[in-house]
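Notes for the one structure printed next.
Only one protein chain is missing from this complex, and each of the others stays in its spot.
A and B label the chains in the order they appear, each numbered from 1.
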Amino acid sequence: MIALSRVPLAMQLALRVRGHAARVRLASALHIPAMPSPNRWTASSHGDLLWLGPEEFLLAQPGSDLIALPTFLATAIGPSDGAVVDVSSARVALDLDESDAREVLASCCALDLHPSVFAEDHCAQTLIGQAPVVLQRLPGPSSFRILVRPSPEDYVTRWLQDAIVHPSWRVPPEGVE
Amino acid sequence: MPASQAGRRGFESHRPLSAGPVAPLERRGFCLGAAGLPLVVSRRIFPTPPTVAIRLEHAEHNPAFLWRNPEPKPSYDVVIVGGGLHGLSTAYYLARNHGITNVAVVERGWLGNGNAVRNTTVIRSNYLREESMPLYEFSLQLWSTFGQELDHDVLFDPRGMLTLTHSRGEAAAARRTVYANRLHGIDAEWLEPAEVKQYCPIVNISPDVRYPVYGASLQARAGIARHDAVVFGLARAASALGVDLIQGCEVTGFNIVDGAVRGVQTTRGRIAAGRVGLVGAGRTTLLTTMAGFDVPIQSYPLQALVSEIFDQVLPCVVMSGALHVYVSQAHKGELVMGASRDNYLSYAQRGSFHLIESQIQAALELYPIMKRAHVLRTWAGIVDMSPDASPIIGTTPVRDLYLNCGWGTGGFKATPASGWVFAHTLATGEPHALNAPFRLDRFETGALIDEHGAGVSAH
Partner (left out) sequence: MLQITCPWCGPRDEPEFHYGGEGMPLPPDSTDAEWAAVLYQRPNPAGRTNERWVHWAGCRQWMHVVRDTLTHDIHEVRPVRQPDDFGSPA
């Protein structure tokens, strides 16, 4: 059984950070050795930190007690080396857990999601159908998180549910029409 | 396809020719719709075709080859570069209207190789600007007798064309075009969604779709023709009138003396010419670069596709600007669909598949009946896009060198008129009244002819 579930995220922050020194300060504040490389994510003390662009990261925080977090991170970045923007309502998170999750995604996403190419610390901004998403490989044999803007959420959900219900990738057993 | 096969007559006439000689617009009694506006027709600019037809005495009806395949002569009065439909049409009308028969059409490939047979054959005249309407309307009038004119059935079929609208803004813009058309004596009607359904029953007018139909403009005299037959008919007629159609002959340079062109260099040798006409479509800028001047043209792929053959289900041409799709059904039964153009420069005659996918999505929403149809074949032509989506026809900075290009995504419909006015320009050295506004220097003067809204192909 493939599970597609909507996961509540208490807070999402868009982090813009310029320059090596500011990135080191930010990584230190998040208790990670370094900011993630392109198309990688890492678990930090304050949630999952995803690379979105050369100077752009997304902090997706499932926890609580977050009132002070934006100010704390903005202080770490410094006044002229970037910005912290609360984008908590910009995206919703859909988790896809099951051994066939990769095949379900293959019906609507052009990326090669085989574990040898898209490993557990990988993330990517790409398209599901025609909807832009952030795709995050979660720990486990075949689990993915899809961060999608609220208005195409229904579109993406229908794509995935259709692929789950009509698994066109499954080769029928021998002798079965 | 080698020239020997291209020249073979590929079909027999399936139906009688559709119309007699062109009646002046005033005598046609168009249905102008419920508004019943009085029709004011400006005759000042529509030329009257000559009444004396030139007999094609040398043209047999079922010859092994439809046109001669001559060696190039050392010299011609006029050399036309480009053997597409507009080049052939220009050569034909040079001979027919102006008695200039010492003419060569040089074509780097073979006749019927490029956009001539890569288009979706839609013919209409419901453009918006007062410069465009007379030109396209004149072309539509020539189409109605083109088969008789060429003594070769081109299957012109004025089955009507709907331009669907999907928003209030689009509907208002379409109505504006309807009124502009009527003011210029061009038939146009506005249909409400229920009338659209009546006119074309397979259109889905349900309000529950992503892009519901808000109504459509109708040009009842619009239609389609068979593009191959137009190539065959024009080539045969031009050849019979004495024009040399020289295939496999690519222009590699121009002989320009004291600012005037005196001939072309080709892969088959030098050819001297009194005047040269460039009708190079997507390869125009390669020619003008050799001639030493710039034209604001860029070349993009435009894709189309056909389904397998079906019973006739689509009684007219249907375009949808918002959805970037236009569909008609060929006489043989294929559904013929055009798409938006690809977004990158190309000379490769192929485009990207995701455009076909979105085109099919649009078509399925508009015509649920097509959901079991299969795509049989897709292809792309290279279209010459001008900045204002209107053609450039006229003189160039080089004396005796004339230019006809920039038809972009919509040149097929203009084949007869384009040839007519460009032949006039080449014969007299002056633009015809119909192509005078379409000059190259309009991009400096600012007198643009913006027809970006006239087509659906991301003009």
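The working rule: contacts are C-beta pairs under 8 Å (C-beta built on N, C-alpha and C of every residue); 3 or more make two chains touch, one makes a residue touch a chain.
Keep in mind the model is a prediction, meaning the values are calculated, not measured.
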### Task
Quick one: say which of B:R283, B:H324, B:K413 or B:R439 touches the chain that got left out.
B:R283
### Query
Which listed residue, A:S88, A:S107 or A:T126, touches the chain dropped from view?
A:T126
### Summary
Among listed residues B:H354, B:R377 or B:H452, the absent chain is touched only by B:H354
### Task
Sort through A:L52, A:L73, A:C108 or A:I164 and give me the one touching the missing partner chain.
A:L52
#### Entry: Selected from B:Q198, B:N343 or B:T428 as touching the chain missing from the view
B:N343
### Task
Name every residue on subunit B in touch with the hidden partner chain.
283, 285-286, 294, 296-299, 343-348, 350, 352-354, 387, 443-445
## Note on the structure
On subunit A, the omitted chain is touched by residues 20, 35-39, 51-56, 110-111, 124-127, 130, 132
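By definition in this document, only the chains that are shown with their structure count from here on.
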### Distance from subunit B to subunit A - Cα centre to Cα centre, in angstrom
50
